[in-house]
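One structure coming up, written as C-alpha cells, with questions to follow.
A single protein chain has been omitted; all remaining protein chains appear in their positions.
Here is chain A:
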Amino acid sequence: MNSPFHTVTQDIENANGWQQKYRQIMLLGKKLPVMPDVLKVDDALVKGCESKVWLYIDFDHSENSLVLAGDSDTRIVKGLLALILALYNGLTPEQATQINAYNEFERLGLISHLSPSRGNGIKAMVDKIQTMAQEKR
C-alpha cells in the first residue's frame, strides 16, 4: 500500500495522542496547494458548514480521472479536506467508487468528523465525490 493517501496518513497514524493527531491534520492542510480564487465559486461551496469549504470537482476525459481541488477557512477542515483529496484525486471513477472514506477515517480514528452533526461538510464532500464517480463510471 503506497498510495498518496497512505503516504500522507503515516504521520497521523504514528501520532502520539489526539493533540498530535490534530497537529498533523493541520499541517496537512497547510501543505495543501492554494486553490485559485476563480475556482471558489458558489457552486463549489459545500453547503451547511459552519466553516467555508470549497470543493471543486472536474472530470478529465482524456485521463479518465477525477480532478479535485479544495480549500477551507479553518485549519482542521482544511486538513481533513487534504486527506479526502489524497484519497480520491486522480483516480478513475471505477477506483473512486471502491474507496470507502468511512473505513479510512475509522482506521485513523477520525470517524467522528464524518458524522452529519459536526457541520464541517466532510460527509457532504465525500457524497459529492461519490456522486460524480457514479455518474462517470
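The criterion applied here is as follows: a contact is a pair of C-beta atoms (placed from the backbone, for glycine too) under 8 Å apart; a residue touches a chain by one contact, two chains touch by 3 or more; residues count from 1.
Operating definition for what follows: contacts and distances are computed from a predicted model.
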Among "Cysteine desulfurase", "Response regulator receiver domain-containing protein", "Carbohydrate ABC transporter membrane protein 1, CUT1 family" or "ATP-binding cassette domain-containing protein", UniProt-listed name of the chain not shown: "Cysteine desulfurase"
Selected from A:Lys40, A:Arg75 or A:Lys128 as touching the chain missing from the view: A:Arg75
List the residues of chain A that touch the chain left out of this view. 18-19, 22-23, 26, 50-52, 73-77, 119-120
